[in-house]
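Report on the structure given below.
One chain of protein is taken out of this complex; the other chains stay put.
Each chain gets a letter, A, B and C, in the order it is written, and its residues are counted from 1.
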Amino acid sequence: MGEGIMRLGFVSVNVTDLEAARKHYVEVMGMQMTDRTENEIYLKGWDEYDHHSIVLRQSNRAGLDKMAFKVHTYEDMEQLEKQLQQYGASVQRVSKGENHKVGEGLRFRLPSGHTMELFVEMEYKGKALPQVNPAPWPEGLIGVGAPRIDHLLITAERPHETVDFLMKALNFYMSEKVVENERSETPIAAWLFRSYTPHDIAIIPGKDEKLHHFAFWLDEFNELRKAGDVFSKHDVPIDVGIERHGITRGQTIYYFDPSGNRNEVFTGGYIAYPDMPVVKWTVDQLARGIFYFNHRQEWIEGFTGVTT
Amino acid sequence: MGEGIMRLGFVSVNVTDLEAARKHYVEVMGMQMTDRTENEIYLKGWDEYDHHSIVLRQSNRAGLDKMAFKVHTYEDMEQLEKQLQQYGASVQRVSKGENHKVGEGLRFRLPSGHTMELFVEMEYKGKALPQVNPAPWPEGLIGVGAPRIDHLLITAERPHETVDFLMKALNFYMSEKVVENERSETPIAAWLFRSYTPHDIAIIPGKDEKLHHFAFWLDEFNELRKAGDVFSKHDVPIDVGIERHGITRGQTIYYFDPSGNRNEVFTGGYIAYPDMPVVKWTVDQLARGIFYFNHRQEWIEGFTGVTT
Amino acid sequence: MGEGIMRLGFVSVNVTDLEAARKHYVEVMGMQMTDRTENEIYLKGWDEYDHHSIVLRQSNRAGLDKMAFKVHTYEDMEQLEKQLQQYGASVQRVSKGENHKVGEGLRFRLPSGHTMELFVEMEYKGKALPQVNPAPWPEGLIGVGAPRIDHLLITAERPHETVDFLMKALNFYMSEKVVENERSETPIAAWLFRSYTPHDIAIIPGKDEKLHHFAFWLDEFNELRKAGDVFSKHDVPIDVGIERHGITRGQTIYYFDPSGNRNEVFTGGYIAYPDMPVVKWTVDQLARGIFYFNHRQEWIEGFTGVTT
Partner (left out) sequence: MGEGIMRLGFVSVNVTDLEAARKHYVEVMGMQMTDRTENEIYLKGWDEYDHHSIVLRQSNRAGLDKMAFKVHTYEDMEQLEKQLQQYGASVQRVSKGENHKVGEGLRFRLPSGHTMELFVEMEYKGKALPQVNPAPWPEGLIGVGAPRIDHLLITAERPHETVDFLMKALNFYMSEKVVENERSETPIAAWLFRSYTPHDIAIIPGKDEKLHHFAFWLDEFNELRKAGDVFSKHDVPIDVGIERHGITRGQTIYYFDPSGNRNEVFTGGYIAYPDMPVVKWTVDQLARGIFYFNHRQEWIEGFTGVTT
């Protein structure tokens, strides 16, 4: 019995200054650097056990290199390959080791042009806590101390095509969507999940191939205040926050990494089951869906306009 | 592509005074009563959309009548039926309507003697929030205002047999287990999941067919304090809490309903993925696994000894 | 042994639409209306026992009518009268009942032109909780459910003169001040207290006689999120927040009442003792002192520029 995609495995992000990025992700966000090559840095959060969940790649421009989702079994991956081909996607096999510490996988492009990969195995590294009689949290966390990555949000010129692809070829479920009005069904934007959270990936209107943000999970609302304090101490530019999302009910701070990639610290939200009826947000109430407290026009424009 | 069991669908609980139970679950816990027959009351939390997640049944003794898990599709249920039969379980078909507002299903007994059912469909009722442009929480919540049920914990004379059954015949994953020592593998107790939370069901040593507790989810730690205040105002007997669990990292209050069934309000814990290495608790550190703050012997004995 | 001023007793606020103001302060903020005349509404929070802490006055423009501080004893008030006269202030006696439900008092103007009063007695109304065996919070709170008012912030063309007046004639203590640079002493702005909180009143540069905001206390950080949700549901315009203050360490949302008076919900901060060395904020770090997370210029300008 196959269960398909399990979670967002890793994001590979382009940064324009690898050392500044390392400093930010390690000293401010509190990620553990698990490996480093000349042009790449591998990072994991304290509550993650795979070798990495973020790859930072030296580049001359910021933005998303690619995203990779972890699949339960090789049988599941084969099944997904068939579904992808049936959908009309051009799927490439990725050999073991082509991604550092990652096993065989698949590579393809979303209708929006973003590169996505699937994989089943990554070298095991272990959480920052022991596997026997662990304390509830590890000593010596640095800065924000984010336990794990949570989701990413990309932009697309025709969001509904990418949404359709993710749902039909990859079995993503939809938790919420933006529509023209109450009676509309076509998603102007959509929040999709595999891991019973409100979103593992979301698609909003914008340029193809662009990253809006990727997000770190924090365990509770008070951790957002701590994150905000840490960002201020380290002069991390905050985009918006502390805010409540109407969509997902989550709470958030958006901010930028040193290369200008938008990041989020996110907490809250509900448990999302596949049989949950999709929540709709109509365009006229969208501002409240994005920022429930402050739904002023200029905020929303700045927030939705900037991508990398 | 089948995904099997999705979540704990409902618990059917025996109560010795139906009206006292109604008062407790509605006026203290804040559940919505969605239906009532002469001998049964149907309840759901404000963030649940199925017709009910708890059935209260008038009986001459407290305890668990049965538990039912919701399955993704009928194909999945057929597949699980085969696995159950292959495992040697005696499986009964349940016809539509045999359970009020519930579709066709399967019934069988765990090695521990508990009755478990599977189903795919239940009448849709809807959350307390609208499906279009919902606020993050509904107005007018009563008492504790629990959004949903979370898990249940049962006792078994030979826990490892029931654990084996749940994992092999029903594809449950294990998040944590109690073992004799670091090198032991046989579970003395185990926490199992399907819904990416640390547990949908747990099995600890004790008498067969007994309920240790079933739990309500609360959205954050401060809600436990509110729950404790509400319990005190309504003279609900608290068993233990506010406490931290070492196992699951959750936070908790245990208390009793008017019939003496133990309930829990639970929050926190991590996201549990199927590929997460199982966390082990050795018997010598078990007290800390159960109650991380207070691991005094008398507490642990009272807590593990009383069941319904 | 005299102890002088005890706390901010009440603020009398001009509103342009009394009914809209009532709706806001009662249905959104959760204040109890304790009295009403044709042109005035009297309000108290659930944790306040005096007859009122806010007076809303129908007027053709928003802004502060006056503020009144409660003094321990009549001996203390006499002593303060002498100090005021010695300082050169013109002090008027206020007779009992001139302020509805308030005893004899004193009236004078601050150097900034604001009207301030002192009083010793106000009719006792009682908290929303019983005085014998009270629960920790009352049932049935509405909206934000603010327990009490906390402080107010006024603007002055020459803040140091008003600061000097408040400290010398009225024995206010200073917790924090803004100065030109580390070696400067003259306050460009100052936070003053009598009640062992970081501020009962603060003075920042701006037009004379103007109100920047008055604030409600909330018991913890999570209550700010609830307040933000309630504001959004009621379309209350949020000015800034959720934010952290560098000055006072408090956490905040600023918003406007229907007449455009800025209000704040405030929590956190330290216990301020009279012997605590004054904390200094230099002008170059002031933005961080005001909003610790977001210290962008446009925010600070909007925030400091608008008064009523």
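Going forward, a residue touches a chain if its C-beta (ideal position, glycine included) is under 8 Å from a C-beta of that chain, and two chains touch if they have at least 3 such contacts.
Keep in mind it's a predicted model, so treat the numbers as computed, not measured.
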- Where does the absent chain touch, in terms of which shown chains it meets? A, B, C
- Task: Touching the absent chain in the whole complex: find that residue among C:16, C:32 or C:195.
- Result: C:195
- Message: I'm checking contacts with the chain that's been left out. Which of C:40, C:104 or C:219 qualifies?
- Response: C:219
- Task: Taking the full complex into account, find the residue in B:177, B:244, B:262 or B:280 that is in contact with the omitted chain.
- Result: B:244
- Item | Residues of chain B in contact with the chain not shown | 221-222, 225, 228-229, 231-232, 238, 241-244, 251, 253, 288, 292-295
- What residues on chain A make contact with the chain left out of this view? 135-137, 220, 222, 229, 232-233
- Message: Give me the chain C residues in contact with the hidden chain, please.
- Response: 1-4, 6-7, 47, 49, 70, 72, 76, 79, 124, 126, 131-137, 147-148, 171, 182, 195-197, 217, 219-221, 244, 246, 249, 268, 270-271, 273-282, 285, 288-289, 292
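One rule holds for everything that comes next: only the chains that are shown with their structure count from here on.
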- Note on the structure: Co-neighbours of chain A and chain C resolve to B
- Item | Whole-Å separation of chain centres (CA-atom averages), chain A against chain C | 43
- At what distance in angstrom does the C-alpha mean of chain C lie from that of chain B? 48
- Overlap residues in chain C, where contacts from two or more other chains coincide: 222, 229, 232
